[in-house]
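Here it is: the structure, laid out below.
Heads up, one of the protein chains got dropped from this complex, but the rest are sitting where they should.
Chain naming follows the written order as A and B, and within any one chain the residues start at number 1.
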Amino acid sequence: MHQLLQQIFSGLAAGAIYASLALALVMIYRATDLVNFAQGEMAMFSTYIAWTLVNAGLPFWAAFVLTLAVSFLGGMTIERVLIRPVENAPVLAAVVVTIGLLLIFNALAGWIFTYTLQEFPSPFPDRTMFGALMTTRDLGVIGVTLVMLLLLFAFFRFTATGLAMRAAAQNPESARLCGIPVGRMLAIGWGLAAAIGATAGIMVAPVLFLDPNMMGGVLLYAFAGALLGGITSPVGAVVGGLIVGVTENLVGTYLIASQLKLTVALGLIILVLVFRPNGLFGTAIVRRV
Amino acid sequence: MAPILELRAVKAFYGQSEVLHGIDVAVEDGGMSVLLGANGAGKTTTLRAISGMVRSEGEIHFAGQRLERRSTEAIAGLGVAHVPEGRGTMTGLTVEENLRLGAYTRAGRPDAAMQRMYGYFPILGQRRRQQAGALSGGEQQMLAIARALMMSPRLLILDEPSFGLAPRIVEDIFAIVERIRREQHVAVLLVEQNAALALELADQAYLLETGYVVMSGPAKTLADDPQIRRSYLGY
Partner (left out) sequence: MSKGLAAVLPQDAAAARYGGLDAGAWRWIGALALIALAAALPFAVSNYHVFELTLVMIYAIAVLGLNILTGYNGQISLGHGGFFAAGAYTAAILMHRYGVPYWATLPPAGLVCFALGVLFGLPALRFEGPYLALVTLAMAVATPQLLKYFDTWTGGQQGINLAKVQPPPGLGIDRDRWLYLVVLVVLLLAMRVAANMLHGRTGRAFVAIRDHPIAAAAMGIDVARYKTLAFGTSTSLTGIAGALSAIVIGFVAPESFSLFLSLSFLVGSAVGGIATISGAIVGGLFIEFVPNLANDISDAAPWAIYGLAMLLLMYAMPRGVAGSFGLLLQRFQSRRATLEEGHQDYKGRMP
């Protein structure tokens, strides 16, 4: 029982990271009908930036904030410069562009920072709490994720820009008629997604060790989590990510050794999707005839 | 009075096809002009050309500015509030949020303007926290107009506001629009299939057919024209 609770809790911590990345994916999908396959690699690259800053002597949280700012600007720039040319092209072209970005970021990171595994500092002391039920690190990760989610929720709910972004995602033409610069809203969306991804990367790096291939598996689980929750639902992304984290942990501990863990976890998720083809919270894509 | 909106020799294109062949339309400052015509005549296309939503040629003058080659959002920012076909309400947002959206281009807090809208459309005040998608057709039309008015526009463009609505609601809506026009001094460009009602309210009228303006003049004159009466007014 104790082990079960332990695994559930550490699964929640992993799930918090999947949830973050899943949220980034959902944000971009709602705005552009596009799954950004490069989200993981962008997050990895941001994490390297944070690592560079920390190595240069900056205190952790200063490096964290600075990295978020840089990632935000980077995400905006990528949308404006690299994604905009294919915004009105067939969806597949945009998908290929994101796959291309994935490769570029991965290769650039390997070239600039080498493929050696690096240690990444954690801001949270590594202690266990509540009778070895959970670690402070896990609690810290969940805490940071929670704060980030609350800030995002407040932003979208209570600010004019947040409202404009929601409108731009729902009905871009109508939003333009209200004077909303939809293009800029898209760019901000990509910027936010990049910042969220950076947070996820920085949280996971102490555990997985920093290397260019760090986020590959994370992206896969995040993608699965986003779909499990419903690709159009931010709440679903968070719930889905958490479920995937716990499932992955439990499968790995009780069912099968690490090699097939991924396959089995994905299989379970797909099984759920068979019964709920639009995810747990997703809305069916309404078709107009 | 100089017209606040003037189209001169405007052509519009969908892809390679030319669908408007050089039309002239004007709206007086604070006045109301109506575009009449059958389906496919080019009425909605004209409105879309004004808002920069289709490729066009020719001159579009608005309040001393030229609108051609400006983006839709820039044109909205200049004071053109366009309520499109199908209303364009954000069904996933609440009534209140829809109104707030209208105020995006205006500085300052929107609360006073929102209260004014609830004054014109009490039902919106009652339903302010409901999802816009849950509103009836007539209520959504009111919401769409209210949202447009939140922009403090100098020109209000209405594309078939009576579409799919019961006659009683249509009368109510037009009464409110007329009241707003006088009180707020907003010019109105109206596209309507309901010719009788439109010609009663408007100053100027234009009849479009397959992309040409085939008749234009004071609304009263067109209302008395025997051809119009036979084809569009039913008697």
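As a working rule, contacts are C-beta pairs under 8 Å (C-beta built on N, C-alpha and C of every residue); 3 or more make two chains touch, one makes a residue touch a chain.
Since this is a predicted model, take the numbers as computed values, not measurements.
**Q** Which candidate, A:L68, A:V97, A:M134 or A:M214, sits in contact with the chain we can't see?
**A** A:V97
**Q** Looking at the full complex, which residue from A:L108, A:L133, A:V235 or A:L280 touches the chain that isn't shown here?
**A** Residue touching the absent chain, from the options given: A:L108.
**Q** If the missing chain were put back, which residues of subunit A would it touch?
**A** Touch set of subunit A with respect to the missing chain: 29, 32-33, 35, 82, 85-86, 88-97, 99-104, 106-108, 110-111, 172, 220, 223-224, 227, 231, 259-260, 262-263, 266-267, 269-270, 273-274, 277-279, 285, 287, 289.
Going forward, only the chains that are shown with their structure count from here on.
**Q** Quick check on the complex: what are the subunit B residues that touch subunit A?
**A** Spelled out, the residues of subunit B in touch with subunit A are 51, 53, 71-73, 76-77, 81-84, 88-93, 97, 100-102, 104-105, 147, 151.
**Q** If you look only at subunit A, which of its residues touch subunit B in the complex?
**A** Spelled out, the residues of subunit A in touch with subunit B are 160, 163-164, 166-167, 170-171, 173-182.
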